[in-house]
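Below: one structure, written as structure tokens.
Note that one protein chain is taken out, while the other chains of the complex remain in position.
The block that comes next holds chain A.
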């Protein structure tokens, strides 16, 4: 089976930890939970472990809960959005 290419955006602290704002990530299965997807990107960018407990994920501009099963297809966009609080 072909891999599925997901566009991942990193905001706030996640961007600092990864070093770039955007990366394409290939996954093998289309059906997985949001927290499983987070584990996949943490395995590629281990420093993201730091924000694992506080970050939110969105799929195609819609927030998802960590227990939600995502049904992903190539070209989908997932954003990693930790809270920010300056101003």
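Criterion: contacts are C-beta pairs under 8 Å (C-beta built on N, C-alpha and C of every residue); 3 or more make two chains touch, one makes a residue touch a chain; residues count from 1.
Keep in mind that, in the parts below, contacts and distances are computed from a predicted model.
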Name of the absent chain as recorded in UniProt (options "Multifunctional methyltransferase subunit TRM112-like protein", "Ras modification protein ERF4", "Adenylyltransferase and sulfurtransferase MOCS3 homolog" or "Protein farnesyltransferase subunit beta"): "Adenylyltransferase and sulfurtransferase MOCS3 homolog"
Touching the absent chain when the full complex is considered, from A:38, A:51 or A:72: A:51
Positions on chain A contacted by the hidden chain, ascending: 9, 11-13, 15, 21-22, 47, 50-51, 53-54, 56, 58, 61-63, 65, 79, 81-87
